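What follows is one structure encoded as structure tokens, with my remarks underneath.
Incomplete set of chains, arranged as in the complex.
Residue numbering begins at 1 within each chain, and the chains themselves are lettered A, B and C in the order written.
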Amino acid sequence: MKVSSTADLFSRRAPPPGSHPGLFVVPARGHPPRIRALIYCEEHVEEREIADMEALSAAVAAQGVTWIDIQGFGDGEVLHRVRDTLGIHPLAMADVANVPQRPKVEDYGAHHLIITQMANLEDGFLIELEQLSLVLGPGWVVSFQEKPGDSFDGLRERIRAGAGVIRSMGTDFLAYAMLDAVVDDYFPVVEALGAIIDELEDEVADRARRGTLARIHAVRRTLVTLHRLLRGQNDAFTHMLRAEQGPFSSAVRVYLRDAQDHAQQVLEGLDTSREMAIGLMELYLSSTSNRLNEVMKTLTVVATIFIPLTFIAGVYGMNFEHMPELGWRYGYPAVWGVMIAVALGLLLWFRHRGWLEREKGRGQRGDEE
Amino acid sequence: MKVSSTADLFSRRAPPPGSHPGLFVVPARGHPPRIRALIYCEEHVEEREIADMEALSAAVAAQGVTWIDIQGFGDGEVLHRVRDTLGIHPLAMADVANVPQRPKVEDYGAHHLIITQMANLEDGFLIELEQLSLVLGPGWVVSFQEKPGDSFDGLRERIRAGAGVIRSMGTDFLAYAMLDAVVDDYFPVVEALGAIIDELEDEVADRARRGTLARIHAVRRTLVTLHRLLRGQNDAFTHMLRAEQGPFSSAVRVYLRDAQDHAQQVLEGLDTSREMAIGLMELYLSSTSNRLNEVMKTLTVVATIFIPLTFIAGVYGMNFEHMPELGWRYGYPAVWGVMIAVALGLLLWFRHRGWLEREKGRGQRGDEE
Amino acid sequence: MKVSSTADLFSRRAPPPGSHPGLFVVPARGHPPRIRALIYCEEHVEEREIADMEALSAAVAAQGVTWIDIQGFGDGEVLHRVRDTLGIHPLAMADVANVPQRPKVEDYGAHHLIITQMANLEDGFLIELEQLSLVLGPGWVVSFQEKPGDSFDGLRERIRAGAGVIRSMGTDFLAYAMLDAVVDDYFPVVEALGAIIDELEDEVADRARRGTLARIHAVRRTLVTLHRLLRGQNDAFTHMLRAEQGPFSSAVRVYLRDAQDHAQQVLEGLDTSREMAIGLMELYLSSTSNRLNEVMKTLTVVATIFIPLTFIAGVYGMNFEHMPELGWRYGYPAVWGVMIAVALGLLLWFRHRGWLEREKGRGQRGDEE
């Protein structure tokens, strides 16, 4: 899902209203599912491509931890068979396939469903979200995502290499490790958003263009969307940490708490960014209003000086037969004198009111901060 | 109820203050009630038109699940007899008939009352709300709505066809299925609202007209109203999921949780839309202010250049007898020279201040996003 | 209390700071107290005017439910004697007499005090609030209000006629019935406020005058005040419904829940109205800004076209002896040609920039909504 407009926030792939619960819809031109299994225990690691349901049954029945990685929802038939083979609850499967759903964790008795959203920033403002769904069963974890490509290469490498503690831990640690990678991926996204806000601040102060406004608005939409997402994510973490019957052992909860802490850090930063983006709009308005002031001062100074002068010139351009001043020897220089005096008087008055001190423009901001 | 103005938010059909509790009011020109029964169990399905109270008593006493569907409140006599035949509490019946009430669920001992609002978007901004009231008794569900026509055709078809699990479940699943259909109907409504906001964004950026403002305000009212409604709906769901003694079995709660999740998704999207609609008003103001700036710059540039020139022309239009310049051979071209120099000087100055760089207008936004 | 200004929000009748608790102040020119008793049980009803304390003692000691209705606080002596005769706690009596207090319910052991505010809308914006205080003792309810006249005539009629269940219920149902009537009276008030907001919306869009602003501000004050009041009222209801030892039996709580639901409905509507009133101020500002734009465009178009033309005319009004153009045969028509060309060129340019398309004004809004 790309969030390039407000309407995107509501679009989801869903069966028509009134369908029976648990029905799901596959994308028209989706990628065909590719299923891979990564089976490991403390002693060994094994990777398999899963071609049919027998291979899937075999993989989940293997010793140790089995990670089934399914990418692509293009074939509903395959998804149905995966569901039935693994005994996934129809509602859980519908949440997996009818993307996007809110981040959440749900207990379906025999297995748990964890839904989270992976974020990517594209072209500055647009966030590309992709749902990652984890189903945790006894001894296996299935991860579903609609498009190929993920952020778990580091994790796979660690499993293969046996680095850290992961090989000696269970499925709950694997799930944690994936969630942790998802949260970590938010940091570059929000950092980029922070940089855009900084850029917009400079733009507003120095050389605001009309496009600036639309960009501030777009950043704000992105921030609001991400904020909402991460609040849901955080609630899901809290739920996982509190649930008595949850899939996470107390040893893994220490790690999970750490991941939540990072999600919380992202959330708080987004909160701050949001407040700054609102401030940006006000800054823009004040800044525009400021510029208008400057423009109007220029007009007022010029017009207020020359309009009376033009009037004086106009008076002596009249064609009355009896205008004594016109015949005076020094009438012309005298009028010039009056005009210069009026102009100087007005200039002094403007200076007194501070209208001639032009606001320093572009260079100024750098000095002050 | 159509929400086309703020006053609509408070209008409800109610007996005069001081009437005894449980009294209800029927609409003056309401549809006459049409009562249908749908009786089903795992083995068979049966549909009946209910003409009198004996038929009603027989239907609710039938084996399996009985769904009594009452559409139209035009005849108070019939409603009273339905109330008495089914033993519905007078306060519950008053809430059913005195529409609109807040979404809620209430326990009246022998039966439960669930109130929800179905939404429809008409002509873009207006939402048309209609109350759906469910009374859940032992083995039967009565659904009340004021106007004919509902979103339950899919549901009826599923019951007739025996699709999914519905035929093997009880009254609580039937109630869930109706609530689920109501929530699902919100998605197209809010998606349309999101599209309107997007359209307004473009309008504000490109070609804001005065009507734009009124439309932003109207969208905001619709969003605020829907948001309030869905918050109530969500509270009702939470109540249903938590209530120990509630009408929902734990098997059905898994489904109900799913429906709540969708309601929550709508609510969060509405929250975001609301923030964007507030942002739109600010965008509009900034955008208008921007345009004013452009207008004033044009005026200032033109006036500031020509007012001094006109003054110069005015000076040499004076009729003094002794104006030596007038007799000079090259006086006229010299004055032209001065005037051109002044104009060029001012132009350079304006250019230096950046006032001549006209803001790019319409085409620009597309490039930047 | 009339809420016509912010200062009114803080004014209350109270003894000087440092007085001992339980002291109360009677209004200088208050109505003399009129005390009436309404005694009823399932079989009979009786109404009495109470002239002295013996009659009061007799009334409260009577069989069935006794409703003592006291209107007018003008005589402190009488209030003190009522207090002592009925054994009302001095703090409770002070809250009754030192109006206004917040809506609340308090347990004084032997009796309960319920405070609520009755609302009336006067002249559109002003709300007139009057405190209704109920003291619930064993077998009796005393209602206190400062000014004669209440909304309980329907209730009295129901008691006299024995309509509904009231005659077979206790004091708690009587208290509920009064609270219910108070809450019902808020509906016309808030409906009127909604209508005012709609009216102001039209006014802002079409023909905003300076007085419009002051009216928006006044409506906002009224909404904020009512909102605060109803939140207090709702808290009091919640307290009554939760209190284990409260005066309300579980049979009456079903009714009380219904009254709270109505109070909640009013509160939510007020919330929405408040948000719309804030939006109105922004609408006003944007609308004004829009109009300024239109005014300035007119000035700019006219000035930008005629200022250069006036300059050209000024040039050929100069009196130089050597101005070859002046002698040309077609100089005059040529200048006209130049001037017309300049004017047309500027007009085309303005048209290109869209400044000549005048905003449609008054009729427009109707079309778009």
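The working rule: a contact is a pair of C-beta atoms (placed from the backbone, for glycine too) under 8 Å apart; a residue touches a chain by one contact, two chains touch by 3 or more.
Source: prediction; values computed, not measured.
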Total identical subunits in the assembly as filed, 3 in place: 5
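The rule is short, and it goes like this: only the chains that are shown with their structure count from here on.
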Equivalent-chain rotation between subunit B and subunit A, CA atoms, steps of 5 degrees: 70
Intercentroid distance (Cα basis), subunit C paired with subunit A, Å: 40
Multi-chain contact sites of subunit B, meaning residues that touch two or more partners: 282, 285, 289, 292, 296, 299, 303, 307, 310, 314, 317-319, 323, 361
In the complex with subunit B, residue positions of subunit A that touch it: 4-12, 14, 16-22, 89, 91, 94-95, 101-102, 104, 106, 108, 125, 207, 209-211, 213-215, 217-218, 220-221, 224-225, 228, 232, 281-282, 284-285, 288-289, 291-292, 295-296, 298-299, 302-303, 306-307, 309-310, 313-314, 316-319, 323, 325-332, 335, 361
Subunit B residues within the subunit A interface of the complex: 151-155, 157-158, 163-166, 177, 180-181, 184-185, 187, 190-191, 193-195, 197-198, 201, 205, 254-255, 257-258, 261, 264-266, 268-269, 271-273, 275-276, 279-280, 282-283, 285-287, 289-290, 292-293, 296-297, 299-300, 303-304, 307-308, 310-311, 314-315, 317-323, 353-355, 359-361, 364-365, 367-369
